[in-house]
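Quick one: the structure is below, questions incoming.
Here the complex is missing a single protein chain, while all its other protein chains stay put.
Up next, chain A:
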Amino acid sequence: DEWRLSCINRDFSVCHSYPPVVIVPKSVNDEELRKVALFRHGNRFPVLSYYHRKNGMIMMRSSQPLTGTNGRRCKEDEKLINATLRPGKRGYIIDTRSLNVAQQARAKGGGFEQEVHYPQWRRIHKGIERFNILQESLIKLVEACNDQSHNMDRWLSKLEASNWLTHVKEILTTACLAAQCIDREGASVLVHGTEGTDSTLQVTSLAQIILDPRCRTIRGFESLVVREWLQAGHPFQQRCAQSAYSNSKQKWEAPVFLLFLDCVWQILRQFPCSFEFNENFLILLFEHAYASQFGTFLGNNENERAKLKLPQKTMSLWSWVNGTEEINRFLNPIYEANSLVIWPAVAPQSLQLWAGVFLRWNRPSKYLDEAQEEMVRIINYNKELQAKVKVLRRHLAELEAGGRMQENP
């Protein structure tokens, strides 16, 4: 009753990086939305990202407000954000930038919500890195993984210097924080950084994996990627152009999506029975985000994909994945649907280098693959046995019933 679908962005005129249809509070009309859009970086006004059925709390995402140095306000923005809170409830604005970075953004016209103007909301700053810092981190990590000098100290020191796992830890911690606000504190959450197309999406999508069991199924994860990355306007074309081996410096290149997948892998490793898919599925998405025969990850947003007529001219990765033969490769044999919220540990001891991606070509995987096969075999054998016992039981029951009928004609 509190939310509605808005087609305000039908022709991508309000926000070029948003999809045509978005979910917004019912109490805010399209005219007001237009005003809010003008107050947000890249016109990315707050939209609904996730609704937590358990307690009715919600997660929204947007870009930064354009407060600038003189503290501009926007009545409609304040109305929209406050409208999402039920009476007496509090909310948290999770700014994915450190306070320092957020303050510096004001000089360029950006900024953050002043608590006085959003009295029911508390702001929390986290420091998720962006752009070239992440890109350099990836390049250093890949370089370290390819270093074949047999020196342990050098490896550990390079791994540390790459900071890759630091980024993983920071992103996971922030996602846990968002999930905690929603599930534990019973508060709603608004997430944004600067543009709302990178760290924001990492946080909102990971929080959903923690909170929502559907996101841990194959179909659910696919629609999470569609919703929170493709439709939400993560600029794949800019971010995933060159990967780690680029000679020229690409200003917009950054492994934002890879970091998200890495975080999912970390959660998968800690909850190996809670995901319907396995590591191969995540690796597949990583590969196709960078180079693919499918149109799914092309372009920077829905707008561009529509202009390029990708849905008409290319195949979708999803239709291929969901084809019955392929999907077996991505199924987790020990999956048991788990309706609980899953809280990952974020201590350094609990996080590992994602060997399946970063060491994939540097070590033989034969023995690990065999372990996987063995696991599948054990599970399948049990399933066969279960089916057999079921059939036998039925026979027995039928025969017994038949026997009684014969005895008493």
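The rule is short, and it goes like this: a residue touches a chain if its C-beta (ideal position, glycine included) is under 8 Å from a C-beta of that chain, and two chains touch if they have at least 3 such contacts; residues count from 1.
We adopt the following convention: contacts and distances are computed from a predicted model.
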| item | value |
| --- | --- |
| From "Aspartate aminotransferase", "Nuclear pore complex protein Nup85", "MTMR8 protein" or "Mitochondrial ribosomal protein S24", the hidden chain's UniProt protein name | "MTMR8 protein" |
| Option touching the unshown chain, where A:L5, A:C273 or A:A337 are the choices | A:C273 |
| Hidden partner interface residues of chain A, rising order | 145, 148, 150-157, 159-160, 163, 165-166, 168-169, 269-274, 334, 342-343, 345, 347-353, 355, 359, 362-364, 367-368, 370-371, 374-375, 377-379, 381-382, 384-389, 391-393, 395-396, 398-400, 402-403, 406 |
